[in-house]
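The complex appears here minus one protein chain, its other protein chains still in place.
We call the chains A and B, going by the order they appear; numbering starts again at 1 in every chain.
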Amino acid sequence: MKNVFIKQTNCITPLGFDVASNWNAIQNLQTGISLHEQFGAFSNIYASCIPNSKIKENFQQIEKSVDDFSRIEQLLISVMKPIIDSNGIQPKTALILSTTKGNISALENNDLQSAFLSQLAKKIANYFQFQTEPIIVSNACVSGVMALSVAKRMLQMQVFENAYVVAVDEVTEFVVSGFNSFQAMSDEPCKPYDASRKGVNLGEAAAVVFVDTKPENALVEIIGDANINDANHISGPSRTGEGLFLSIQSALKEANITTDKIDAISLHGTATLYNDEMEAIALNRLQMQQIPAQSMKGYFGHTLGTSGLLETVLLIESMQKNTLIVSKGFVNLGVSQPIQITTEIAKKDIKYALKTASGFGGCNSAIVLKK
Amino acid sequence: MENLKEELKGKIIEVLNLEDINIEDIKDTDPLFGDGLGLDSIDALELIVLMDKQYGIKLSDPKEGKTIFQNIETMAKYIADNRTK
């Protein structure tokens, strides 16, 4: 079996249009979450949105014909361009797109055709002249982590030589109205794992990683991964954290390391009562409750399918810089089992790290990274 | 009140897609959740939408729902007292 490495990353969030600016912003505890007095039919919504003007301004440096591309296409092309320029596209380079809702706002204008995920992927693949048919992962909030897992597996099978794994999701009235009907939205900036947490803030972002079987100049190696379902409920996470427990267990088994080797954990941490509680239970069942853990939702909100990939990009940065990421919004532990939420910027030699995600449909994903 | 209860039963069967259950099958004091009709958390959220859409009642605290949605009787009483349409 081939080894699979992450060679380069990029991301776009309200905090910046590259990894360095996002890293610096979170070191200063800045957040993309802000109060939106009016959002469609909703008033006073906290969300992490990228200003249209910034997206356009950035895109104009890449492409003159701005109007030929939808907002979401502009985000995808903008995030991918720099790392495609440096790594190129070969005949067996894969494009793996992960998204929860893609260009769903097209439905507002009765444009069904543009809402097909295959349309979006095709446009991006043609733009960059990929020679393979795109693979699209749409698996709720684990999409980004799952897409990375799919890339690793296909590279191991030597189906592809390398791959660009890209994720994007927007804040739309479609998702805001849905999460609101679930009474899952917080009316203040979100507080993952905190005793007074009230739910999620939605966010938007784009992220990309280049994965390759050649080890030269690699940032990290993907040494284990799993995507296991709870088989419990379609909207509520398992009370026992079963699927997450099994996913982490399977990923660590493949990585052939014991739990105590993991130096840092990037959790899903949406700040809903049940998600955060479930994660604490799963970590305790695995006896990983002493390992420094955090959620990045306090910086970026919940960027749906993109969250897992965006958070992986910043976790890799944290490994490179040997610096733990502070879990913004957290003050007092509000889950029933002890977990070690990072509250201060601290130096730590991070050789192995774990990234997890969980979502509607009972899905869970886990990936183990090695520096 | 009896009319409201009948109407409510019909609406619940309709919006929660309760197959093979008729209005006569739902007793006024049967628990809606748990062993009763076997409703779950999504159904509870759907009942909140029903209260808003049909009767103009906005419930923002899910805990409130727990007492209101005990059975048809409690629901009908709350609607009669609080409806705006």
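Everything below uses one rule, namely that a contact is a pair of C-beta atoms (placed from the backbone, for glycine too) under 8 Å apart; a residue touches a chain by one contact, two chains touch by 3 or more.
Methods note: contacts and distances are computed from a predicted model.
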item	value
Which of "Potassium-transporting ATPase ATP-binding subunit", "3-oxoacyl-ACP synthase", "Gx transporter family protein" or "Adenosylcobinamide kinase" matches, in UniProt, the chain that is not displayed	"3-oxoacyl-ACP synthase"
Displayed chains contacted by the hidden chain, counting the whole assembly	A, B
Residue among A:Glu108, A:Asp187 or A:Asp260 touching the omitted chain	A:Glu108
Of A:Ala226, A:Val326, A:Ile341 or A:Leu369, the one touching the omitted chain in the full complex	A:Ala226
Which of A:Met146, A:Cys190, A:Ala207 or A:Leu354 contacts the chain that the document leaves out	A:Met146
Residue among A:Asn3, A:Gln30 or A:Asn180 that touches the chain left out of view	A:Asn180
In subunit B, positions touching the absent partner	15-20, 38, 42-43, 45-46, 49, 52-53
Residues from subunit A at the interface with the omitted partner, ascending	40-41, 100-102, 104, 107-108, 112, 115-118, 122, 133-140, 146, 150, 153-154, 156-157, 159, 173-174, 177-178, 180-182, 226-235, 242-243, 246, 250, 254, 359-363
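Simple rule for what comes next: only the chains that are shown with their structure count from here on.
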item	value
Residues of subunit B defined as touching subunit A within the complex	40-42, 45, 48-49, 60, 62
List of subunit A residues in touch with subunit B within their complex	181-183, 233-236
